[in-house]
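Yeah, one chain of the complex is gone here, protein chain that is, but the others are all in their spots.
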Amino acid sequence: MRGRLDPSTLMLNAAVYAVLAFIVLPIITIVPMSFGENNYLEFPPTGFTFAWYAEYFGDRRWQAATMLSLQVAVLTAIAASVIGTMATYAMVRGARGLGSLFQVLLIGPIIVPHIALAVGLYLFFQTIGLAGTLPGFVIAHTVLALPFVVFTVAAAMSRVDADLEAAAMSCGASRFTAFRLVTLPLILPNVLSGALFAFIISFDEPVVSFFLTGIRDKTLPRRMFDDIEQNLTPIIPAIAVLLTLLSVAILLGAYVLRTRAERTGLASADD
Amino acid sequence: MTAAARPRLRFLSSDGRRIGTAATMLLLAPFFALLIFAFLYPLGRLLAVSVLEPTPTIDNYVRVVGNPVYAKVLLRTLWISGLVTLLALVLAYPVAFVMTRVRGVVAAFVTACVLLPFWSSVLARTAAWAVLLQREGVANTLLQWLGITDAPVRLLYTEGAVVVAMTHVLLPFMILPIYGALRNIPPDYMRAAALLGAGRGRAFLEVMLPLSLPGVASGSILVFLTALGFFVTPSLLGSPQEMMIATLISQQIREVLDWPFAAALVGVLTLVVSLIALAFSKAVRFDRLMRAEA
Partner (left out) sequence: MVTTRANGASISIDRLEKRFGAVRAVDGVSIDIAAGEFLALLGPSGSGKTTVLMSIAGFDFPSDGRILIDGADCTYTPANHRNLGMVFQRYTLFPHLSVLDNVAFPLKMRGLAKAERHARAAEALATVRLAGYGDRRPAQLSGGQQQRVALARAIVYRPRVLLMDEPLSALDKNLREEMQLEIKRLHSQLGITVVFVTHDQGEALTMADRVAVLKDGRVQQIGPARDLYERPATLFTAGFIGEMNFLPCDAAAVGDTIEVRVGTAGRWTLPAGVAVDPLAPGERALLAIRPERVTLAETGASNVVPARVGDIVYAGAALLVIGTAEDGTELRARLPGAADLRSLKPGDTVGFHFPAEAILLYRAGPAR
C-alpha cells in the first residue's frame, strides 16, 4: 500500500500534513517571538534580542515564582513517588480486599476536573491556613500526580516475578530486605520516571495553583497567567521556551530510564 | 503453637507470595489518607456548602439551571465541548490512520509532531494563540491573503478562538487512543476484506472503522470531559460575555465572592462529568494494570 500515488492517498497525506502543521506551527512560533525587540508580541517579530531572557533571570519576582514552583515540584516528586510506590506495592503484593476502592480513588483526580478540585481545596485550605503555603501546594499537586506515579510503577511491578521475593526469603532475607535488594532495584527506573512525571505535572500545573495562590507567593504558572491576561510581553514566550527545554530534558530522562529498565534485568528467565 | 496464636500471625506476617494484612494497611495508609484529606473531603465539603449555605436549600442549584444567564453558560459549555470533540475527531482520525501506515524516519517525525504539545505547557500554547489571533496577527494576515476577508476581523476573545485553541490543546488526546485502537487491528482483517472483494473504501468503512470505535470512544470521552472543565484557555482567550463554566466559577469566587453559588456550579460540573465517565467506564482501562497476579 505504500508508494501509491493515486489522488485519494495524496489527499489523505496532504490532510495529515495540514493537521500536523496546525499542531506544530503555533508552538514553534513561540521561539522567534521570544527574541522580538518590541514590548508587545508580534509574529513575525521585529529585531533580535536576548533582553527578555535576561529580564526573566534578572527579575526578582520572576525568580521568586520560579523558585517556589521548583520547590513545590521537587517536594511533589518525592512525596508522590514514595506514597505511590508504597501503595502500588501493597496493591500488587498485599492482602486482597481494597481493590475497587483503590481504583476509584486512583482515577478520581483524573476524572474530576481540576477546577473542581482547585476550588474545593481553596475553600478547605483557607479554613486551616494552608492556602498559598508551600505544604498546601505540595499536597494538592501530589494528589494530581499520584495516579501517574502509580500507573508507571505498577507497570514495572507487574513484570517482576512474584517468586523473586519468595526466593530471596528462602535464602534467609526478611521481607523488607528482599524488597530492598531484589524488587526495588528492578522497579527503580520506573519509580524514578514516575517521580519525573510528578515533577513536570507540578511544575506546569496552572489551575490548582491559580486558586491556591496568595497575594505574594505566586507560582510560575500563576504569574504567567496573570501576565498573559494583563501584560503580554515577549518575556512569556521566553519563559515558555525555557520551560519547554526543561520538559524535553525531563521527559527524555524518563524515557531513557524506562528503556534502560527494559534492557537490563527485567528480561524474564524463560528460553 | 496454639490455635489462638494463628489468627494473630496471619494478620502480622506474610506467607510467601503476599505480605500480611497489617503491612498492607500500613503501606496503603498514606495514599488513602492523602486522597481522603485532599480530595474526597474538600470536594464533599464544597458540595455540602452548595446545599447548606446560607441555609439548607437547593436554591443555588435552582439558580444554576433556572436563571437564563447561567443556564446559557452551561449550554454553551456543552456546545463548545461538543464542537471541540467533533473537530478533534475529524482532524485526529486521518493522522492516527496514517500513523499506522508509516515507518522509519517519517513515523518518528509524525510521532514527534503529535507529542510536541506534551512538551510545552498549556499556558505557553494559549499565549501563542493569543498572538496568532490578534488583529495584526498571522491568522488575520492569512485570511486577508487568501481573500476570505478584506479587513482585520476580531478573532480573539471570541467563542471561535476558544474552540480553535482548545482543539489544538486536546488534539493529541484524541489521536493517541484512536492510533492505539487502529494499531491493534490485525492486518489480516483488511486483507480478508480485500480477498472477499471489498475495495479500499468499503474495507475501511465496513471493517476498520467499526473496529476502531473503542479508540474513538475513549478519545472522545477524554476530550469531551476535559473540555467541559477547561479553565486556562477559555479564561484567557474567551470573552466575558461568552463564558464557559470554569471561567464562571472563577468569577463567582474571586470577584463576586458568592461561594455557595460557585459550589453549586462545581457540583453541577462534577455531577455531569462523573455521570458521563461512569456511563462509559468500559472505555477507561486503568484496571488492567492493577490486575497483576502476585
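Think of it as A and B in the order they're written, each chain with its own count starting at 1.
Just so it is clear, a residue touches a chain if its C-beta (ideal position, glycine included) is under 8 Å from a C-beta of that chain, and two chains touch if they have at least 3 such contacts.
Remember, predicted model here, so these are calculated numbers, not experimental data.
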Touch with the omitted chain, as defined above, among A:104, A:134, A:171 or A:252: A:171
Absent-chain contact - pick from A:119, A:186 or A:235: A:186
Residue ranges of chain A at the interface with the undisplayed chain: 161, 163-164, 166-175, 177, 181-182, 185-186, 264-267, 269-271
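One rule holds in what follows: only the chains that are shown with their structure count from here on.
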Complex contact set, residues of chain B against chain A: 14, 16-21, 23-24, 27-28, 30-32, 34-35, 37-43, 45-46, 49, 91-92, 94-95, 97-98, 101, 110, 113-114, 116-132, 134, 136-138, 168, 171-172, 200, 225-226, 228-232, 235-236, 246, 249-250, 253, 259, 262-263, 266, 269-270, 273-274, 277, 284, 286-287, 289-290, 292-294
Touch list for chain A against partner chain B, complex: 1-2, 8, 12-13, 15-16, 19-20, 22-24, 26-27, 29-30, 33, 41-43, 82-84, 86-87, 89-95, 98-99, 102-103, 105-109, 111-124, 139-140, 142-143, 146, 151, 154-155, 157-158, 162-163, 165-166, 169, 175, 204, 206-207, 210-211, 221, 224-225, 228-229, 232, 236-237, 239-240, 243-244, 247-248, 251
